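Remarks on the structure that follows.
A single protein chain has been omitted from the complex, and every remaining protein chain is retained in its original position.
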Amino acid sequence: MILNVKLLEYSLSSLWRRKEKNIALIIVYALVIATLGSVLLLTHALKTEAVTTLTAAPEIVVQRTQGGRHELIPVTYAETIAGFPGVGKVTPRVWGYYYDSLIKANLTLVGVEGYHEQLELLEGRFPQAADECVIGAGVAEAFGPQIGDLLVLEDSSKRRSEFRVTGIFRAASNLLTNDLVVLQEAALRDFFAMPAELATDLTVQVYNPREVSTIAKKIAYFLPDSRPITREELLHTYDSLFNWRSGMMLAVFISALMAFLILAWDRATGISAEEKREIGILKALGWETSHVLGAKLREALLISLTAFIVGLLLAWLHVFVLGAPLLMPLLKGWSVLFPTFDLTRVVDLYQLAVLGCVTIIPYLACTLIPAWKAASSDPDDVMRG
Amino acid sequence: MSVDINNNGPLIRIEDVSKIYHQDKPDEVRALQNISLEFFPGEVVALTGPSGSGKSTLLSLIGCMARPTRGTIYLQDRRVSRLPESFLARIRRETYGFVFQQYHLLRDVSVLDNLMFPLYPAAIPFKTMRERALVLLAQFFLTDKQKTKVRQLSGGEQQRVALARALMADPPIIIADEPTAHLDAELSLELLNILAELNTEGRTLIIASHDPVMCQAPLISRRVALRHGELVDDNRDGAGL
Partner (left out) sequence: MKRSVVCLTILLTGAVLLVSLLLSAHLHDQRHLAGWQDKRDLVSVLAITDLSLSSEARYTRHVTQADLFSAFQDFPASFEHFPTGSMIPPRPAGYSGRVLFESSQQVRP
């Protein structure tokens, strides 16, 4: 115990004597951790958001392909699918895109049918007539309408259609509804000029989750021009999407990590003549190699733990308090209706542990190896001058 | 590991010791050849000889800083020449006080820390260590310099810090290598007084020097002369060479 405290005391004195260098090192180190940590926190938060909310997505979505392209699906397919054992409700969906050339944004138009319970995340009410609509907060923000205002769209034949805004989705649901315009299904069919016997795709409810893939195979077998997408695939897509997004960001910042490692390597291998002399003197006066290494290990740990803690705190501040302003451009790309969203504060401890390992261990290694070399020198080098 | 003061036998016994650096390589150096010596408690030994004669090598062998290539070294009855590194470190810490020719102080460290750092591995409470250091600094008139960095001290002050450091563990044996090399006549005399005092406290002193002021000092009880790594004279009566 006494030895531990005394070695720590020595390490602190040694760090303090080279404080300019060490403070600079901690700053660079902490920035590297903060950048990598921000990427991990951000993508993990988004992934969690996707994976948690989309568990309520339809078990199977059935698209139709023709000539290898997505085509509208005949509503009669729904009856075929509903006939399979284990399948609950099969609902035709109508949805599509609408491009606004002024702000260069693509809106997603979604049709809903029938009456819906009031939703917690909707301010106002669902459309109950053909000339009513509900819009996402992103749309409201981009175009500035309020509840009661009119949305005017031109369809493909330049015919003006007017819809009264009866509701706006709350900002908390931005990640799901930002660019949506929800109309009644009949109104949307009319607007898209889509015949009643066709739909964009079908959603299939499956009672037993274990039967999903069997039913998906069955659908593909009996309706060869259909392409079933299971919820499993959907979640998997999001998992890998954020993995490659985060992978790309990490690839950008890996250069920062490399630069840091070079710096650390340089600092560590270039253990100064003064430090070497000091180690030699202490060894001659009764320190063992293990004491020297213990002290150097404490120095390296102090530096890397400080940097790690400071870096993660910075990353937290950056991502969860400031909303990741430095990373958003990378995530956003050229997106016009990019949602403003509150990230769910979730952390993957495993990722942080990995981050700790890939930054702390190399640093410890490149500090300790040269120190060990210096420490295992003969004590009588001092006597010989 | 400490030394039994009441033991009347030799304190250090060196038997047929040789030290060869870079053995079997082109730059092989035979620093010491077949040396046998005994040192007794309370002696003040001057190791003399021109530079390159092996004085420093002999000191580092005695001080457990290096192991002999051949031969055996005993500290009282303990064979120390083949002990593992950790034991040697402990002996250096507790049995010997070293004063190096270049002082070898930590230049950017305060005087107080210079005294305490070498003893950190010892199981001595921090407070005791600090008190001991302050007593020694007072003894060497360095109390007002305790917070000063060694870099800012004069040569004489550095010499005194080096001596104070050597005494921190209250070692029975002091090993000094050319302690007067960087001192003027006045400071050399002052050093001799301090050394004499240490001897009267019962400590054994082993001093390598070719400075006549040191070698001819009345304090010296024995002179051992080396040349080309061989023992040429061992004068125990205190008579001149």
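We just call them A and B in the order they show up, numbering each chain from 1.
The working rule: a contact is a pair of C-beta atoms (placed from the backbone, for glycine too) under 8 Å apart; a residue touches a chain by one contact, two chains touch by 3 or more.
Here the structure is a predicted model, which means the values were calculated and not measured.
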| item | value |
| --- | --- |
| Contact list for the unshown chain, restricted to visible chains | A |
| Option touching the unshown chain, where A:Leu175, A:Leu250, A:Ile271 or A:Ile369 are the choices | A:Leu175 |
| Among A:Glu123, A:Glu211, A:Glu233 or A:Glu275, the residue in touch with the chain that has been omitted | A:Glu233 |
| Touching residue (missing chain; options A:Val28, A:Leu54 or A:Leu261) | A:Leu54 |
| Absent chain, residues of subunit A that touch it | 5, 8-9, 12-13, 16, 46, 49-50, 52-58, 61, 63, 65, 68-70, 91, 93, 97-108, 110, 112, 116-117, 119-122, 136, 138-139, 143-146, 148-154, 162, 164-165, 169, 172-180, 182, 201, 203, 227, 229, 233-234, 237-238, 241, 244, 248, 302, 305-306, 309-310, 312-313, 316, 330-339, 344-347, 349 |
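Criterion: only the chains that are shown with their structure count from here on.
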| item | value |
| --- | --- |
| Subunit B - residues contacting subunit A, complex | 56-57, 59-60, 63, 65-66, 85-86, 89-90, 92-94, 98, 100-102, 104-109, 113, 117-126, 165, 169, 177 |
| Residues of subunit A touching subunit B in the complex | 2-3, 5-7, 9-10, 13, 17, 274, 277-278, 281-291, 378-380, 382-385 |
